[in-house]
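Handing you a structure now.
Of the protein chains in this complex, one is absent; all others appear in place.
Up next is chain A:
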Amino acid sequence: MTAGLDVGTPQAQSITRDEDVVRVRQLVRTVAVAIKLSLVDQTKLVTAASELARNTLVYGGGGDVLVSVVDNGRRRGVRIVFADQGPGIADLDLALTDGYTTGGGLGLGLSGARRLVDEFDIVTAAGEGTRITVTKWSR
């Protein structure tokens, strides 16, 4: 489990179609601006969220996103959970390799998103869906 207490009410966004990926980007940007992440960190977090939200839609068959503000006593951060009930990821190491894709993309979504955040946690198993939690802390 990752450190940090939830602050305030998490905001939810379901992902069932293309335009919901745009909504996730907008929601994450709003929260990142509210806790005063730097411009570069906002950009990195929104980009990571965009990749992961698209994965939830394309590979997970849709799912839910939860965005919350967390506080570890010294810094505040944005935590985002992406959860789907899709087929799950059979070989996680392979899925996290740059350039590996099963969907005809560039294979940078998962591996790239991990580089853009401070904390990245993934729980998945074949047939049991995927749950990814990412956190970006203010500097």
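Following the convention adopted for this analysis, a residue touches a chain if its C-beta (ideal position, glycine included) is under 8 Å from a C-beta of that chain, and two chains touch if they have at least 3 such contacts; residues count from 1.
Note that contacts and distances are computed from a predicted model.
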| item | value |
| --- | --- |
| "Beta-ketoacyl-ACP synthase", "RsbT antagonist protein RsbS", "Peptide/nickel transport system permease protein" or "Phenylacetate--CoA ligase family protein" - which is the UniProt name of the missing chain | "RsbT antagonist protein RsbS" |
| Residue among A:60, A:109 or A:129 that touches the chain left out of view | A:109 |
| Candidate in contact with the missing chain, chosen from A:11, A:50 or A:85 | A:50 |
| Where the unshown chain meets chain A, residue by residue | 18-19, 21-22, 25-26, 29, 39-40, 42-44, 46-47, 50-51, 54, 98, 105-106, 108-109, 111-113, 115-116 |
